[in-house]
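All protein chains but one are shown in place.
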Amino acid sequence: MKKLFLSVFASVTALSAMAGGHDAWWKTAGQPYKGVTLQGVTENTPPGQFVSEVLAKDFEELTGIKVRLETTSWDQMYDKAIKDMEANTGIYDFVYIEQDIIYSYLDRDFLVNISDGLAANPKIKAPNVDFADFTTFINYFKNGEGDVFGVPMEAFIKVYLYRKDLFENAEAKAAFRAQYGYGLEPAKTFGQYRDNAEFFTKFCAEQDMECWGTTVQGHTGHPASTYEVLETIFPSFGVYNWGINMDNYQASVENGGQLNGGRAKAALRFWTGLLDFAPPEALQSTWSEVGASFAAGRAAQGWVYGENAAWIATDAERSRVVGKVGVSLPPTAEGVMMQAASGNGYIGYFDGGAFGIPHSSKNKEATMLWLQYLGQNEVQADWAIAGGRITHKATYSDPKVVEVDAKSDAYFTLMRDTGYLFAGAPPYPFHGAGRAAIDPFIFKALAGELTPEEALDQAAAAVDELMKELGYAK
Amino acid sequence: MVGSKRIPWYLLSPTIIILLIVGLLPFIYVFIVSFYNWNPLGKSDEMTYIAGDNFRKLVFDDDFLLCVWRSIKYAFTTLFFEFVLGFLLALSLRKSFPFRPFFRIIHTLPLVVAPIVVGAIFKLFTVSGFGPLPHFLKEWFGYKFNYGRDAEQAFWLIVGVDIWHWTPFVTLTLLAGLSALPKDPYESAKIDGANPIQIFFHITLPMMVPVLLVVVFIRLMDSLKAVDEIWMLTSGGPGVETRLAGIHIWRSVFESRFYGYGSAMSIFLLYITIVICWFLYVIMTSKQNQFHDK
Partner (left out) sequence: MINNLIKLLKFIIWSLLSIITIIPIYWMILVSTRSPVELFGKPDFSPTFFEKIYWKNFIKPFVDGVYSEYLWNSIIVASCNAILVTALAIMATYALSRWKLAASENIFFWTMTNRMAPPAAFLLPLFLLFSLVFRYDDINLFDTKIGLILLYCVFNLPFAIWLLKGIFDGIPKDLDEAVLMDGGGYFTIITRIIIPQAAPGIAIAALLSWIFAWNEYLLAATLTSVYARTIPTGLAEFVTTTGTNWGSMAAVGFVSMLPALVFISLVQKHIVAGLTFGAVKG
């Protein structure tokens, strides 16, 4: 939190120094809305906290417009935003839109077209904010005509994290080569991943260290496990869009989908097989526990969300492996990397979210001003350091960010150079229901009640059924 | 009783007004919605009237019915232990013994820890790898405790947490009841030479029936729809083994957004609860009548 304090201090001074030139514009633009209070809802994460603790206060000082940001849990945030927009109760002026829910919101016409709004109101169009400054992540929040409906506030990629100290350990290297016949290195293929996992579990046990070969986000009751399968494991095996055929919205092989096809089954079998090499808490691990396990030094490798990679690598108050973390692209099956590079697939998950404006908001113009404030290049660097997120192209080369990048094994550089290989969630308005239908079968596969093959057969059938019920399939 | 008939209604009116407005209106809404097919995530997010179809579907919905069955198992198991334990403890608190007030306060502590924190603390306590419980179970007994995998362990874990959390409620309420019992019957019984066991079964128990009913009903109602602590601990896992009805409905409404069907399930669960309570009411008041007949 010393970091947060420093970034607050830094941003206040930087802001006043740098944005001095534009200050006047913001003051004038905000004049008509002085005294208004904007109400927003978002998740309680470091990027969200930075907004409410730093940016909102700066904005209020500058324009006299007050911002009240409710930070809450993941499910509550969704629920309240959706309720407000469904019922048009006009409670929130801006809401957090996670990348996977944007399609649902656009489909149901919940959000204000920001591009149009700005075009119609030149007085609130900020001179130092250009949507072209954003990374490609902003494309997720545009409609068919390229109009922006959400201003990105965070973006990360889910990467492969590994323990540099373990992988560079001389004894380990020798023993590995002796056992497997090739050199020990961060996994590029699944065969390697499994060998690494198997090896380190044994190695750690022999060395009497509390560590295992891999993390598994395998909570047997929480959707986090289904997400790891759908967002990360499947794509890297070549199963895209949850295995659902986007022409007829069917998932089972008989009906044209891939969810219970050969690749998907191989993927699930591989992943559940990793449980043998994972710490015991894997079966109770959601995204938070995976981060905690890795930070406690209990795993040699794993798939970890970008927002966790940052603090695991640098924050000594929360992590035991500071300075020992390596970051790299996740392993992929043969041909998948090429498919992704040519734009026909993807290798992993591009995570993140934006702020959007509900139609029922009573302060649309003031909110558009606020969202543009968040979209300025000037505020991005400190925000990036506080929250481990980047949404603007220019932020990558900011000296402060470069410094942190070096400490986290070039995570930001990786995101800049290979971000195009990753993709967000598929454009499914039925996202929540679809995933919930698949959940029970993944849980049972993890708990050993079903084989991976059975689980996927039943999951595919359940999805097909759901699609018919919701009216997407005939 | 002599007196104007209007007075009781004056006394009752604030209660009735609040309950009508804040209690009845939402209920009517849910009732109405249960006759519609409404899922905002569907191709059409309109509400379409389908009469009793949701309820017809319910009857064949194995997943949901299993959840209801699990809830009933859970509710009765926790009720049994909490009831027996709570009653014994309440009885023991009537007469003084060393440090009684101190023990009473400690006993009440679990009640004032928020359910979320109870769930969180027990999760931290029992999670494999970090928690003390699995660690000591393994070291001292060689027992592998991992409720992410073992359904039995998961079930008894959530039962245990509930007992820890809610037994004091039973104790306190029964204590309230015991303290208000009239003294006469006891004096007559002593004169007649009855022993403590007879006194308990023929005097105390029957007179306590109204309070017992309150306790049993409240615990039953609360555990049949329980969500918070279980969600923190197992989220319904492993698989769906601890997915109680409350969790199932919660996920249907919040995640899958089946508003219509979710409303129907809620009404159904409500109905089941009412039936069970009515059943118990009949049984327990017949015992009370037995006493009156003597």
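First chain written, first letter: the chains are A and B, and each begins at residue 1.
Following the convention adopted for this analysis, contacts are C-beta pairs under 8 Å (C-beta built on N, C-alpha and C of every residue); 3 or more make two chains touch, one makes a residue touch a chain.
Everything numeric here is computed off the predicted structure, so don't read it as measured data.
**Student:** Out of B:35, B:87 or B:122, which residue would touch the omitted chain in the full complex?
**Tutor:** B:122
**Student:** From the list B:43, B:107 or B:202, which touches the chain that is not on show?
**Tutor:** Of all options in B:43, B:107 or B:202, contact with the hidden chain holds for B:107.
**Student:** Out of A:99, A:319, A:332 or A:395, which is the one that touches the chain we can't see?
**Tutor:** Touches the omitted chain: A:319.
**Student:** Which of these, B:44, B:92, B:198 or B:286, touches the one chain of the complex that we don't see?
**Tutor:** B:92
**Student:** Just checking the interface: what residues of chain A touch the absent partner chain?
**Tutor:** For chain A, the residues touching the absent chain are 1, 39, 41, 43-46, 68-74, 76, 79-80, 83, 87, 89, 91, 210, 287-288, 291-292, 295-298, 305, 307-308, 311, 316-320.
**Student:** Which parts of chain B face the unshown chain closely enough to count as touching?
**Tutor:** Counting only chain B, the missing chain is touched by 1-3, 5, 7-9, 11-12, 14-16, 18-19, 22-23, 25-27, 29-30, 33, 89, 92-94, 97-101, 103-118, 120-122, 124-125, 130-132, 135-136, 164, 169, 172-173, 175-177, 179-184, 186, 210-211, 213-214, 217-218, 221-222, 224-225, 227-228, 232, 245-246, 249-250, 252-254, 259, 262-263, 265-266, 269-270, 273-274, 277.
We adopt the following convention: only the chains that are shown with their structure count from here on.
**Student:** So in the complex, the part of chain B that touches chain A is made up of which residues?
**Tutor:** 39-45, 63, 123, 127-130, 134, 146-149, 151, 234-243, 251-252, 254-258
**Student:** For the complex, which residues does chain A have touching chain B?
**Tutor:** Touching chain B: residues 75, 78-79, 82, 86, 104, 108, 218-223, 279-284, 289, 292-293, 296, 298, 429-433, 435-437, 440, 443-444, 446-449, 469-472 of chain A.
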